[in-house]
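Complex shown without one protein chain; remaining protein chains in place.
Moving on to subunit A:
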Amino acid sequence: MKRGRVGSWGLALGLGFLWVPVLLLVGFAFSADRIPFQWGGVSLRWFAALAANERLIEAAWLSIRIAAGAATLAMLIGGAAGFALARWGGFGGRVLLGGLIGAPLVLPEVVTGLSLLLTFVALEALTGWPEGRGALTVLLAHGTLGAAYVAVVVQARLAGGERVLEEAAMDLGAGPFTAFCTVTLPLMVPALAAGWLLAFTLSLDDLVVASFVSGPEGTTLPMVLFSALRLGLTPEVNALGAVILLLAGALVGLAMLLLRARRVEGQGEGG
């Protein structure tokens, strides 16, 4: 199998390209040298410097709070939209609803960011809300982005034929609300959780949309990082990279466990 070998080489090359920069970043986080990516013996000094960098810590804490809020908002809106799209065959404006909820997935970030900023400015001029721009407007923007992803995940999850289960519950005397709470909602939980995590990490990682819609009181972690990278690399960035890789690894591990649980459960249902 000659092509099998080509594929394996391609896979090794691709994974190497993806991982070597990341691993070097993490490895050099433990270097004592003041110039990033120069080896000066093992040291944790940059982790200590990171922990003492108040501007960065403050921005990281704000980013985490925004991401948690945005992900929750995204889960509610995206979950409702995904549910409606998957379960209610035809309702007025279904196609438009599907198009609108998914639009942020296909729009370039600069377009989303600019158009949302202009919307917040217009809303404030008309209604006085949201007052100025900052953490709240970033949260609203990220919630809108995240809802697109949650809707896709939930819709895919509910696309199977499990509607029968709800009907069975209702045949056995459950009201539609009880059937939803006891049958459909538990089915949606893994998708909602995975969607929440996805929206959370997207929000944590977003620079472009946040830069457009934020204000003086809303400096997120990517904004601090971006201005640092523009001025030049510091070893603290390496240390932060190591910390985030660890956290992201843990989160992805959790998401995979959730999805695995979903798959096993899916097989149990014979689907």
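Here is the rule we go by: a residue touches a chain if its C-beta (ideal position, glycine included) is under 8 Å from a C-beta of that chain, and two chains touch if they have at least 3 such contacts; residues count from 1.
Following the convention adopted for this analysis, contacts and distances are computed from a predicted model.
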From "Act minimal PKS ketosynthase (KS/KS alpha)", "Thioesterase", "Hydrogenase formation protein HypD" or "ABC transporter permease", the hidden chain's UniProt protein name: "ABC transporter permease"
Candidate in contact with the missing chain, chosen from A:101, A:153, A:183 or A:199: A:101
Contact with the hidden chain (one of A:18, A:168 or A:185): A:18
Touching residues (missing chain, whole complex) on subunit A: 2-4, 6-11, 13-15, 17-19, 21-22, 24-25, 28, 35-38, 77, 80-81, 83-84, 88, 91, 93, 97, 100-104, 106-112, 114-116, 118-119, 121-123, 125, 140-141, 144, 147, 176-177, 201, 204-205, 207-208, 211-212, 222, 225-226, 229-230, 233, 237-238, 240-241, 244-245, 248-249, 251-252, 256
